[in-house]
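Dropping a structure here in structure tokens format, bear with me for questions.
Note that one protein chain is taken out, while the other chains of the complex remain in position.
Up next is chain A:
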């Protein structure tokens, strides 16, 4: 299969959540494609359904939620597969980096162990061998003195370092697709830039396809080749990033673009 046929093909994905007032569609007929070595940005405000889309791809929807449509990874349908089979794909075929690295890491275990277990879940082998892989992964994401740091607990790392640990965990099995769900939102602005550079660099080296989810158009502008804009579960606009920035078709996209603060804005004094 050629790369252009799409690494991840999502067609007409609809996610329904049960509520006390009956089922509600939180994602309504979303379609997109991510290629190898390619980044798709999904942009929308909170509640737009972008995180539900990523959880549906991973098969990690909350209890009671249902997904219809089609999600294919390398031509293989993922929707409706039993959890046991999806488990083999999670962390191996598709990995995920979450928004808040502190709460996403288990405070009770060393980061080394948390990377090791991701590796051993798919590749097996001894703990010692997995530790070597984990140390290498930490080095790859720019953690200095990785061998010693692998023995440290999450609370002994800074916010940016924790997200590096999460990225190392996600990439330890060399997945073909990486889903980054607001990976920089919880971080300081300077650290955000470092993480974005790290992700772009790693993608260049490994050729991993990336689904980058954010509420911030400015963040995605430097990374994504294509962009999907979502609002209240609806796909609002989908196309090449350049085109969307220069000629947004939908009024909502225009509003989003205008909400991005620019350095050349007329300074208004609110004092």
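Here is the rule we use: contacts are C-beta pairs under 8 Å (C-beta built on N, C-alpha and C of every residue); 3 or more make two chains touch, one makes a residue touch a chain; residues count from 1.
Methods note: contacts and distances are computed from a predicted model.
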UniProt protein name of the chain not shown, from "Tryptophan synthase alpha chain", "Cell division protein FtsL", "Stage IV sporulation protein" or "Oligopeptide ABC transporter, permease": "Oligopeptide ABC transporter, permease"
Of A:169, A:184, A:214 or A:253, the one touching the omitted chain in the full complex: A:169
Residue touching the undisplayed chain, where the options are A:117, A:136, A:216 or A:232: A:117
Residue of A:28, A:72 or A:87 in touch with the missing chain, whole complex considered: A:87
Touching residue (missing chain; options A:96, A:177 or A:257): A:96
Chain not shown, touching residues in chain A: 58, 60, 83, 87-92, 95-96, 98, 100, 103-109, 117-118, 121-122, 153, 155, 166, 169
